[in-house]
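== subunit A ==
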Amino acid sequence: MVSARRSLTGLLLFVGFLLSFSNSANALPAFARKYGLRCSACHEAWPMLNYFGQKFKDNGYQLMNDRDSPVWQNPSYWPVTFRMTPSWHRESTDKITYDTPGGTPGLRRLTSSGFDYGGLDILSAGTLEKNISFQIIPASDELGAFHIEAVNARLDNVFNSPWLNFKMGKFELDNLVSEKRGLTLSANGGGYNIYHFVPVGDGNIFGQIGDNQVGMEWLGHSANDRTRLSVAILSSTDGNPDLPYGSNSYSAFFTGSHAFNVGKLGTDRVGFYAMVGQAPTTYLTDSSSGVPVLLPSSGLGNKGFSREGFVGLFYFGKLDFQVVTQHGSDSKWFGAGYGDLIDGIATGNNTPGTVLPAGARNPTWNGAFVETHWVQNPQLIFFQRSEWIRMSQQAIPGTAGNFGNIDNYVFGYRYYPFMNSRAGFAWHNEYGWLKGYGLAPDGSDLTSNSLMLGFDFDF
Partner candidate 1 sequence: MPSRNPNLVITIFCVLLIAAAAIISQRRVKAAPPSGGSITGSIKLEGTPPHQRPIDMSKEPACAAVHKASPVTAETVVAGADGGLKNVVIYISDGLTGSAATEVSPENPTWDQKGCQYIPHVMALNPNEQFKVINSDPTSHNIHPTPAPGGPNHEWNKSQPAGSPPITTSWQAPEVAIHVKCNIHPWMSGYMVVVKGPYGVSGDKGSFKIENVPPGSYTLTAWQESLGTQTQKITVAAGKPATANFTFKGK
Partner candidate 2 sequence: MRTPQTILIACAMAVLALASTSSAQITEYQEQQNLGVEAHVGRLTGHAKDAEINYRRYCAGCHGNQGDGEGENAMWLDPKPRNFTLAQFKCRSTPTGSLPTDADLYDTVGRGVQSSNMPSWNPLSDQQRVDLVAYVKHFSDRWKTDKPGEAIPIPPEPAVNAERIKSGQVLFQKLECWKCHGVEGRANGPSADTLTDDQNRPIKPFNFHDQTKFKCGTADSDLYRIFMTGLDGTPMPSFADNVKPDEAWDLVFYLRTLQPQHSKEKEIAEQLGLKPINPNAAVAPAEAPAPAPAPAQNNENKPQ
């Protein structure tokens, strides 16, 4: 029974996690218009940055010439970009339970295809004044429900030092390989699994490297951006406003990297990242009205978690590899299912006196992905990504060792029929395939795949 419930939760998580990849990518023709540079100057292939774009971003959306302040712009200039991705796509999942006339649930493959459109991102970012930057991204889902994907202000180059940049608000973590700027868009290939992974049944409400988080960040970099360091202090709310989980749990995200010349091949970069933090495992309830009501913002019983790994960006002329590894560990309390809060319902509540299941251990896992790009020219890029996550220690003894493992493969290309300094347009074609071990309703492996052809544009 327990394992069936866990399987269902796993499936829900799995599907929810696929849907959660809103591609609020930051590619801003507003900057191209401001500075008169082509998209390709900052993007290896938009929305993915190249080193020049990375430096621009690290400087607070400034080229560091004297034209950075908005007073240099025509007064009618307004740094706003819209991005949409109308597409045709086909989704297929091999094991779906459904009701049969006999009453016993059946299991079958479900495939559907058709035209569709993603959400709408409105991206605005730039400088309020020299060395004071901002970013705001109201993003809507397909139905028009908006949320604030990012909103932050940043003090750049404090005391004229590139080592002192402070940002506060909701922002993307300083991931060298940015999911928000990822080239992959399909439902089964769009996101980076290790940026969102928590073991099946794990109650950790946080640990999401890929989601934009609320907090404060210090970023320092050398003048030419070869060396970068950053530390972010975050509320452990997974980017949600109003401190829904409690007010006393924080996380920290560290990154560091260094780039070096490799002659003809370009500039390679190696670095590390680490996230350590705490999240609640229990929430207070109040039964004075007769039924126990969960008190919002009452998260207690903070337990720890960590994610750490290496990042490498390796260039071999037209070919480049982005490698990200991860070792993750959650407290056994999360592993036993405590802490989760879905739609105001605590699925497991670590109230005083709760004992862990016998033999519960901290779940740990390892993961990695390798994304490869072949940049034929600035207008045509081929990509693939292969990603694997392997549980190394399950929280609950007796769980299959490979339960919750993930294999993910995606490949495709983007073609930019024109290249100018005003707008971006790409013809996008991608195929993604995902396998979750033991996640099918019958406990076997669940596979799904996506094929997507679309227009990705922003202006």
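General observations
Following the convention adopted for this analysis, a contact is a pair of C-beta atoms (placed from the backbone, for glycine too) under 8 Å apart; a residue touches a chain by one contact, two chains touch by 3 or more; residues count from 1.
Here is how the candidates were picked: all candidates are chains of the complex that A comes from, given by their letters.
Just so it is clear, the model here is predicted, and its values are computed rather than measured.
Every option in 1 or 2 belongs to this complex, yet subunit A touches just one of them, candidate 2.
Across the complex, candidate 2 is touched by residues 35-38, 40-41, 50-52, 54-55, 63-67, 90, 92, 109, 111, 223-225, 261-264, 266-267, 376-380, 413, 415, 419-421, 427, 429, 431, 449, 451, 453 of subunit A.
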